[in-house]
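Note that one protein chain of the assembly has been removed; the remaining protein chains are unaltered in position.
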Amino acid sequence: MSDKAPTPQNWPDLSGRIIDDETGRRHVLPIRVYFEDTDAGGIAYHASYIRWCERGRTDFLRLLGTDARRLIDGSASVEPAAFVVRRMNCDFIRPTRMDDVLTVETRVKELGGASVTLIQTVIGPDGRRVFEAEVTVVLVAVSGKPLRLSTAIRSAFDGADAGKVLGSGAVRG
Amino acid sequence: MSDKAPTPQNWPDLSGRIIDDETGRRHVLPIRVYFEDTDAGGIAYHASYIRWCERGRTDFLRLLGTDARRLIDGSASVEPAAFVVRRMNCDFIRPTRMDDVLTVETRVKELGGASVTLIQTVIGPDGRRVFEAEVTVVLVAVSGKPLRLSTAIRSAFDGADAGKVLGSGAVRG
Amino acid sequence: MSDKAPTPQNWPDLSGRIIDDETGRRHVLPIRVYFEDTDAGGIAYHASYIRWCERGRTDFLRLLGTDARRLIDGSASVEPAAFVVRRMNCDFIRPTRMDDVLTVETRVKELGGASVTLIQTVIGPDGRRVFEAEVTVVLVAVSGKPLRLSTAIRSAFDGADAGKVLGSGAVRG
Partner (left out) sequence: MSDKAPTPQNWPDLSGRIIDDETGRRHVLPIRVYFEDTDAGGIAYHASYIRWCERGRTDFLRLLGTDARRLIDGSASVEPAAFVVRRMNCDFIRPTRMDDVLTVETRVKELGGASVTLIQTVIGPDGRRVFEAEVTVVLVAVSGKPLRLSTAIRSAFDGADAGKVLGSGAVRG
């Protein structure tokens, strides 16, 4: 690839953005509906929304200063871990179609000892909600044991201290 | 394909079975976990359960005497239609892994005017529940308008009259 | 969504870019590897590359001035049509992993009467090729009949006249 060609650094919005305005703090990620996301009914297949929400959560975590691979490798923590979905209550409100541009909005609703409950809303091209889910994820070690959220991760989700999650020792809590 | 080769007729259990015993009437469908269903965490990806449940619902409908393509074509009804997921409340109870054989069990919980609420349970290799969802699907015409469930479809879901769904005029209700 | 929130117009690179420099004219699209794209081997599942290439082709077409939905609706043409994959020769060169940022590059190799042959290369985070495919797609009407590529579509793929594909009557060729 020539050095004139785009590099990852050239796609500044690839992980979406964290926005904090009068409607609250949230992560937003644009999603394009491709053929892979649709079905023979001519609309986006319902499980596609589940995948899109996972992209939103992953990129929210990334912008908070940690990412899934670092957790899995254990390089962001004392032991390898991952956020695992425990519960997902989904409303499929309106259909979406091939070529639509959607936005996944992810907000923190509640922090538990080892869990985070999020509200994830998919917004359609006309600005109306097309999907909404309440999602509870749990931080789980490779062994299967739930792990307490570190102070740093809690602060990051709270918006209090987002920049420091990966600081030395931060994730150990 | 030589006439010694298998034909669709040779795979009698491909659509699962409807069972009606002391634990109630339900459709059961075996599912194998393949690489496509897993993720880098080493377990089945959470959206895979959503796809498996849709397979269970589709094959339940098929064994009730109608199938998705006939509905979409309109050949089973006066106008093209499809069952669309409106709500899905999911509990991810235990992880499953590559090569596991699971069973998707689908039961009718409640029939509404245009909707059916189902309980779908995924059973792991050791017989324990690994996933459970309450799913509400709505019969929707191509135009987007919800359609009243015909008497025949209602009877089929109820188990009262499963064999007659495709009988002449049956789906028109 | 408040009017301060991002809108589709705020994500300028969502469809990638067409680049025309000393290494040739091509479409580039960034791809993030998410959990949905990986498998229990810890790497991106091989069919994910096939999906990513389809995203690249779809967005290349979009930036050329037409898009898949307009073709399917027939609104960009005299009859509904779609580009369908006829042949795909794929080399899986190196594994990629969760959280990697990849680039899909799509170049026109050859234009046939009803077909386009493309070279699609996926570039890894270190700038090396991880996947390459030669892909032949055919423009097919809803009836299944291959359609001759219009002069406008041919010019757009050639780079001669990319801006005019959707001009009045252009796609009719």
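As written, the chain order gives the labels A, B and C, with residue 1 at the start of each chain.
Operating definition for what follows: a residue touches a chain if its C-beta (ideal position, glycine included) is under 8 Å from a C-beta of that chain, and two chains touch if they have at least 3 such contacts.
Since the model is a prediction, treat every value here as computed from it, not as a measurement.
Q: Specify the residue from the set B:25, B:55 or B:107 that touches the hidden chain.
A: B:55
Q: Among B:64, B:90, B:108 or B:123, which residue is in contact with the omitted chain in the full complex?
A: Within the whole complex, the residue contacting the unshown chain is B:123.
Q: Spell out, residue by residue, where the missing chain touches chain B.
A: 1-2, 4-8, 11, 13-15, 17, 19, 21-23, 28, 30, 32, 34-36, 51, 54-55, 58-59, 62, 67-69, 72, 97-99, 101, 103, 123, 125, 127
Q: Suppose we count only contacts with the excluded chain; which residues of chain A make the list?
A: Those residues of chain A that touch the unshown chain are 35-36, 38-43, 45, 47, 97-98.
Q: In the full complex, which bits of chain C touch the chain not displayed? Write them out.
A: Residues in contact with the chain left out: 40-41, 46-47, 50-51, 54, 72, 82, 84-92, 95, 144.
In this section, only the chains that are shown with their structure count from here on.
Q: Suppose each chain is reduced to the average of its Cα coordinates; what separation in Å results between chain A and chain B?
A: Taking the average C-alpha coordinate of chain A and of chain B, the gap between them is 29 Å.
Q: Could you state the distance in Å from the CA-based centre of chain B to that of chain C?
A: Between these chains, centre-to-centre, one finds 34 Å.
Q: List the centre-to-centre spacing of chain A and chain C in whole Å, with centres computed as mean CA coordinates.
A: Chain centres of chain A and chain C, defined by C-alpha means, are spaced 26 Å apart.
Q: Can you list the residues of chain B that touch 2 or more other chains?
A: Chain B, residues with two or more chain partners: 40-41, 47.
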